[in-house]
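The other protein chains are all here in position, but one chain of the complex has been omitted.
Chain IDs A and B follow the sequence of writing; residue 1 opens each chain.
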Amino acid sequence: MSAHQLAFLVLGVLILVSALMVVTVRNLVHAALFLILCFAGVAGLYVLLQAEFLAVAQVLIYIGAITVLILFGIMLTRKITGGAQPPLASHWKAAGAGAGAFLLLLLYVAMTGQWQVSDQPPMDSTTTLGLALVTRYVLPFELASVVLLAALVGAVLLARDETR
Amino acid sequence: MEYVVMAAKAVVVFALVSGSMPFIVWAERKVMADAQARIGPNRVGPFGILQSFADALKLIFKEDVVPTGIDKRIFYLAPILSIIPALITFAVVPYGGPDLKLFGYPVGYVADLKDVGILYVFAVTTLGVYGIVLAGWASNNKYSLMGALRSSAQMISYEILLGLSIMGVVIGSGSLSLVEIVQAQATPYFGVIPGIWLFAQPLGFLIFLIASLAEANRVPFDLPEAESELVAGFHTEYSSFKFAMFFMAEYINLLTLSGVITTLFLGGWLGPGVDRFPILGVLYFSVKTVALVYFFIWLRATLPRLRYDQLMRFAWKVMLPAALINIFITAYWVAR
Partner (left out) sequence: MTTTWRELGYLTPELVVLLGAAAVLLLDLFLPRGRRRVLGGVALVPLGVALGWVLRALWAQSGGPSQLHKVFGALLLRDPYSLGFDVVFLVAAILGVLLSLRYVEREALPAGEYYALTLFAVFGMMMMAMSAELITLFISYEILSLAVYVLAGIARGRAVSAEASLKYFLLGAFASGFLVYGIALVYGATGTTVLYDPLGQSASTISGLILERGLFGNALLLAGLALLVVGIAFKAAIVPFHAWVPDVYEGAPLPVTAFMSAGVKAAAFAAFARLLFGGFRNLGEVWQPVLWVLAVLTMVLGNAAAIRQQNVKRMLAYSSIAHAGYLLVALAAYTARDVAIGSVLYYALTYTAMGVGAFAILLVVGQEGEANQELSDYRGLASRHPWAAAAMGLFMISLAGFPLTAGFLGKFYILNAALRADLDGLAVVLGLASVVSWYYYLRVVWFMYMTEVPKAAVRPISRATSLGVAVAVAALLVIALGVFPSTALAVAQMAGHTLLPLGY
């Protein structure tokens, strides 16, 4: 087993275990912490794939911003800050069976499907990404700003003080 | 072999950075004392220079008070989470040029992440917030929690500015690598003025300076630990060595930010004669960084703390538009 494979194995276990902990752990702050671990593992996978930019973006956005906001939200919601929440909803058996079946299907697909593997060597990823975003994919890139604007308007609308 | 060299460099830099921390604390106390017409520490060692070491010994031997009703694991984790990001940022900050070689290996920096460089700095800096947020939450103390909340809102707001303000530098240098950003500052303007980004990007420099103060929780942005309002905020309940770790993290952050600003805006290791004697670069870098540290201490002695709503309004309504304008101007200037 090469060092590369070993690293992948370790990261894979880390991601899966922490993801499992996110949904089973009873304390919401702990769940958020495991979420960080999970995101960090994904960032590690990106490094293994030589996609450094994605890795850093993953840390910067998912760990540095989104999870902080999740923690912020948890801490502002007084009732759920300390107390343990019931970890499983009432329909967990059916949901578990559904998710399990979906997992099996995806495993089957991932094992048997023929992936389209690029024969080109990996390129300078930040430059490539940047160029793609302003040339070929400039439209989705710009549309994303409309998504953000709509989300912003909606979030302010739903969250702002009723009396004002 | 390459990895061995890198590890060796990392150890040396790590030692130097953490080793300089007691002296920064001492310097801060001395400068503050000067500014307030006091004498400051003067008992331990010449000019009281060993005061910080005495304090450190005292802290380590003090009783470690652990409050009741806390989340123990997170309570212990928080100081560690706050010191690690502070330490690993320096890995990409170049303190000497690529010509600085020892036994044929470049030793001017620990690593040069060509593709991500400056983004790595930001990614790691943002992790620092977790130490504070988790400390505040785990302490089971409402002042600590408020400090944590303030800190997370403050850091997220100013992180955006941190990123936007250096866009001008990145566009101008055409690279994210810190080494290349420094190299881009080598050509003087009109043949005489040093080509550092401070002169071409005054607005970006100002915004970055202010935002990095906020990221480091320094005065006037030290709301997460405002003594007068929050009884020291997130670290109220911390004592002994765990408190020392927060304390260390704060000063190492100060040093790191000074190093980053030096690199981005003040030409890093560049200075007269560096091309012939690359070792001079380390000296130039150190001098610039120490000058910035002095500047930050000076600010602390001068400015009062902002109010929370002022802090937020300032970030979103003043600094953000200014940073965007800076980007547009730079982009136009570069594309022209």
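Throughout what follows, a residue touches a chain if its C-beta (ideal position, glycine included) is under 8 Å from a C-beta of that chain, and two chains touch if they have at least 3 such contacts.
This structure is a prediction, so every number in the text was calculated from the model and none was measured.
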Considering the complete complex, which visible chains touch the unshown chain?
A
Which of A:L16, A:L49 or A:V138 sits in contact with the chain that's absent?
A:V138
For chain A, residues in touch with the removed chain
105-106, 108-110, 112-116, 118, 135-140, 143-144, 146-147, 149-151, 153-154, 157-158, 162
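Here, only the chains that are shown with their structure count from here on.
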How many angstrom lie between the centres of chain A and chain B, each centre taken as the mean Cα position?
28
Touching residues of chain A toward chain B in the complex: what are they?
27, 29-30, 33, 36, 52-53, 55-57, 59-60, 63-65, 68-69, 71-72, 75-76, 81-82, 124-126
Touching chain A in the complex, chain B uses residues 71, 74, 113-116, 119-120, 122-124, 126-127, 129-130, 133-134, 137, 140, 145, 148-149, 152-153, 155-156, 159, 176
